[in-house]
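One protein chain is absent from this view; the other protein chains keep their places.
Our next item is chain A:
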Amino acid sequence: MTKRIGVFDIVNVLILAFVAAVALFPFIHMASVSLSSAHYVVRNEVSFWPRGLQFDVYGEVLRDNRLLVGYKNTIIYVVLGTVLSLFFTSLGAYSLSKRTLTFGKPIMLFIVFTMLFSGGMIPTYLVVRSYHLMDTVWAMVLPGLVSTWNLIVMRTFFQGIPAEIEESGKIDGLSDMRTLFSIVLPLSKPVLMTIGLFYAVGIWNNFFYALLYLREESLYPLQLVIRNIVMVGQIGDAITSAASDQQGIVLESLKYAFILVGTLPILVVYPFIQRHFVNGVLIGSVKG
């Protein structure tokens, strides 16, 4: 095999460098703008590296009560939602993975049908409202409790566990319940981890339910807070005055800082969890 470096190789390296730069640039740019002194930001002179390094904006951002409330709410929704979703999805998927389950086929059909057709936004909204879930923590958890896609992925995974392993447990006198909890679930750590992460990221990023079902500001998750500040421009009074002060904070820096602080957890844990996500996509594609 020849190892000659041709024109194509060089072009290819450059194209891929461009792809990587486009993916990465917005993050670097945001960080730079938020860390640069107002003088340079106002004159649009910041692109890659921060100029006139300063951290004042982050002080203002962390002083904003709405951000802290948003963080707290989002963490509650993510923890509660992920635990419940993962728990119920895995129990359901395990039962459905039994090929001998009575009515197994019709039940599966009943579930998959919801991927094809749904009542739509308004009927769902009216139903959630009639259950009195509006303006409660549950509005962020219950309407999306089970994801059909995740359920199917887990079911496929459970079906791949050799029946002999479960049977050996049965022979030792374990009940169905004990077999699940002491044999099957410990064997399923990879899929539980992956699907758990899918649920967690989904709830962390969930803006739609918050927009529909929450009116009470004290319940707003981070996404709604970021949207109100960055897009609707609801900058707090204290910050606006600080921003109009000559000594140096620009609204643009502030907005970028809000975005970054709101995305930070994902950016920080991302290198550690991305392998699980890649596995998840591949497990999902086995039967897709």
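As a working rule, contacts are C-beta pairs under 8 Å (C-beta built on N, C-alpha and C of every residue); 3 or more make two chains touch, one makes a residue touch a chain; residues count from 1.
The rule is short, and it goes like this: contacts and distances are computed from a predicted model.
Undergrad: Considering the UniProt annotation of the chain absent from this complex, which name among "ABC transporter permease subunit", "Molybdopterin-binding protein", "Acetolactate synthase small subunit" or "Cytochrome ubiquinol oxidase subunit I" applies?
TA: "ABC transporter permease subunit"
Undergrad: Specify the residue from the set A:119, A:160 or A:190 that touches the hidden chain.
TA: A:119
Undergrad: List every residue of chain A that touches the chain not included in the displayed model.
TA: Counting over the whole complex, chain A touches the hidden chain at residues 1, 3, 6, 8-9, 12-13, 15-17, 19-20, 22-24, 26-27, 29-30, 44, 47, 88-89, 91-92, 94-96, 98, 100-102, 107-112, 114-128, 131, 142-143, 145-146, 151, 175-177, 180, 201, 204-208, 212, 223-224, 226-227, 230-231, 252, 255-256, 259, 262-263, 266-267, 270-271, 274, 277-278, 281-282, 285, 287-288.
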